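In this view, the complex is presented without one of its protein chains, the others remaining in place.
The block that comes next holds chain A.
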Amino acid sequence: MWDALKTALESNGLITGFVIVGITMYVAYLISNKLTKGLIHGSAIAIVLGLVLAYFGGVYSEGTKGLADISLFAGIGFLGGSMLRDFAIVATSFGANFDEIKKAGIRGISSLFIGVALSFVVGIIFALIFGYTDAVSLATIGAGTVTYIVGPVTGAALGASSEVIAISIAAGLVKSVLVMVGTPFIARFIGLNNPLTAMVYGGLMGTTSGVTGGLAATDVRLVPYGAVTATFYTGLGCLLCPTLLFILTDMIW
């Protein structure tokens, strides 16, 4: 009987994913309504539950895709993978206001450049504190604090050691997870309740998963505005970090 259940779940992975996410959201909204009296948004709790599941999935399978590395739950990886995620992000723009995007255009674009440069510099400062002094390692760790994709892209381009690349990926992951979890709590203090600020937010933070997950837990109407800038961030980081920003780093160290 166990085998039959296992086969039914495994060979219908995506459908299993719907059920697991549905149950997770039900539990999360129950916690939100009963324990926090709606104070903490249900989707924020659901995202935290998802991350906790991912942690245990990682411990159990020793893989890199959280719960999705357990064959029984592989469908979660497809449901939350980049294809469906990006498809749903595009769908959130159904209902977004084009005039708002145009109004925030200049600020959104400048926040992209400032966001990439700022993250890069912060990463370099902490790499220096931890004793790295060569330009390649510094730039790779700086790129990792941009996003966990820019880090390894830059590291590979510059020929950084695998240890440094691993640190850069981990720094980017910490950033992404913290943005996902922290955004709803910080939102009121930084005025994150309107399209303009959401676009600046997407440009400054940049991690698409972090920004769109965090905004979804704050106010789902803000998702398209944050996403529209955040999706340019990784590309810009991949462009600037191994080139201009590395050359500047190399000139100083």
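Going forward, a contact is a pair of C-beta atoms (placed from the backbone, for glycine too) under 8 Å apart; a residue touches a chain by one contact, two chains touch by 3 or more; residues count from 1.
As a working rule, contacts and distances are computed from a predicted model.
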| item | value |
| --- | --- |
| Options "histidine kinase", "Malonate transporter subunit MadL", "Outer membrane lipoprotein carrier protein" or "Putative hemin import ATP-binding protein HrtA": UniProt name of the undisplayed chain | "Malonate transporter subunit MadL" |
| Touching residues (missing chain, whole complex) on chain A | 17-18, 20-22, 24-25, 43, 46-55, 57-59, 64-68, 73, 76-77, 79-81, 84-96, 98, 100-101, 103-104, 107, 110-111, 114-115, 118-119, 122-123, 126-127, 130, 141, 144-145, 149, 153, 166-180, 182, 186, 190-197, 200-201, 204-205, 208-209, 212-213, 216, 219-221, 223-224, 227-229, 231-232, 234-236, 238-239 |
